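With one protein chain withheld, the remaining protein chains of the complex are depicted in position.
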């Protein structure tokens, strides 16, 4: 299989590893990790971006993400419903940010799981207003299909709850989402180890988004490199084609005549 | 954590990816894949090596594995019991091959699973004769401990049956083996995808051995590169330290005051 | 823990095994299996019930489900959207069926996965009209919470796709649903073996719904008995309390002084 480019909303993206920017211990560490990751799409919580010019000590987060190098993907993390998410996205554009938005609506403070109904509602509004919408969703194949029908640029099903590092506990559902997808599928949330990222790509996901596993690592730069390699490895394996698991062993060496010389 | 070298029998090995040589479609393809893998230890079935100077069309397999570049690890694949395995190992040394041996004794033609009793018996004999012994075993922590006590250079528990591509179905047992090990642990057999290799290294295995997944791939060279990256990614993650999976989500962005500007 | 009754919409249900009625080879076999199951709630596709008095050869399905013995739970299987589901439910009541409804909306013919948005919409309408609504949903904790907030009598997350017999592949999500639930949680779809049913109950699900695994079994009556026992076993274990899995072994016999007599 020829290496197929990863295209989101008509733009070719050079890396299949998307990065989040929460939880880094400093802006400098974040910048170095982003750099090491080779990533292009970087998501920032709109609440944290300095839209107002004051307040948050880390509010200058955007200074650490050079616009000529990264595609900034504002996210609506913290929005409890469609209305809040839409309002945030509009504020971002008004403040000069790109009109790409990672749509995150999670009313649930404990597991931060996304709300399917509000997400679809917000997506409809934002797509109509010209936003490039990348919605974060539960691994729900029907919802994924509805979102792509509405015109979202990707779907981003979760592997497991945000920050849980459980890997892809929703494998069966994500396989169906990939099978039905007409837009890129990005596995988001729960990716806690390079092997999880590789697995997502091997399954045929177009990309993964990783945040906590890199941000809180003892060495974020080296961990970013590890994820970069894992993503490339997983994608290569997918493009080359992996054999299905089989019940039978299969001798790696012919087992015929032996020692009869 | 400082990057710890991978040392087998006192020799530092530069790559944590060991390669098998069965099932390649040609010697040239094999050589190119070995090259791309960055691997150093390469195992060859003694039955296939040209010990006699005739017979097997692929008998010149050793010509494709330059001795200055690779550490040749003859294996006893096909041996049904300790006696056959020991005999094979001695023949190899007599023929000028190194005295390292991957000990494989599998009386079972269907799943090629290793025999614990014969393997221990052969290991005792070969260690006494000065061989560097790397035994292929079921994921049996007690057997692993007995083998290292006998003086084997590594233990090589299987992830799943040879050639089955099922990945690490024996995870719990391998975790115990790693916890108890005083010699390197190499996960052998069943590694069918880069994510499996990364997982083994993330668990703390010292290396993996991969054969079929590379040898029968549509593009063995590129697949070898993919495994190389996955192994490096998994090892890096292990050295940096991975968070345990948790039941709870953990917000990547502070969820406090919101949109109150 | 005292044995807690299973109450749906104020009615105490004597069995935690709900039954589906599709795919039986005859009405007689179905009746015998229902009988053997000890089940009380039995779901019937409204399209199959003889609302019109003609057509379907198996349209007299209701004759095999005595109203004094079973609580008939009409389902809207086949509905593609909220409107169709609501219309079906109203027709059923008009035809004299109970106002309990298992809400199933699956626009997707391949995996029959439920539509979260249409399901919530239909639930809102039907609850307002006085229906007792038991919605079939993906294992989506946020949706489950919204539905119970709307006033549904239960939530019925899927274990895996209908008729797939894969068991509970959505375990993590269902655990969260159970933790958050204020109404009974019934695991529906994918329950292909008694062990799956037992597992659901052990996790704390209030009940399971089983159809295909019984209906297409070589001996539906005996299989129904097997599920009955498994459900009772799983519930008992949950009420008594199961130990968490631990990494360590724990000797079942004291390992102290030995043979020193």
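Chains here go by letter, A, B and C, matching the order in which they are written, and residues are numbered from 1 within each.
Please note the rule applied: contacts are C-beta pairs under 8 Å (C-beta built on N, C-alpha and C of every residue); 3 or more make two chains touch, one makes a residue touch a chain.
Treat the numbers as computed from the prediction; the structure is a model and nothing was measured.
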_Given C:116, C:141, C:163 or C:184, the one touching the chain that is not displayed_ = C:163
*Among C:20, C:141 or C:184, single out the residue that touches the unshown chain.*
C:20
*asked:* I'm checking contacts with the chain that's been left out. Which of B:106, B:165 or B:196 qualifies?
replied: B:106
_Contact residue for the chain not shown (choose from B:42, B:120 or B:215)_ = B:120
*At which residues does chain C meet the chain that is not included here?*
1, 20, 22-23, 45, 47-48, 51-52, 55, 77-79, 84, 87-88, 109-113, 160-167, 189, 192-196, 198-199, 202, 211-213, 215-219, 222-223, 225-230, 232-234, 236-237, 240-255, 258-259, 261
*Residues in chain B touching the chain absent from view*: 106-108, 111, 113-117, 120, 138, 140-143, 145-146, 160-161, 166, 169-173, 176
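Convention: only the chains that are shown with their structure count from here on.
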*Looking at chain A with chain B, do both copies bring the same residues to the contact (over half shared) or different ones?*
same
*Return the distance between the CA-based centres of chain B and chain C, expressed in whole Å.*
46
*Take the average of all CA coordinates in chain A, do the same for chain B, and state the distance between these two points in whole angstrom.*
32
*Mind pulling the chain A residues that touch 2 or more other chains?*
111, 113, 160-161, 166
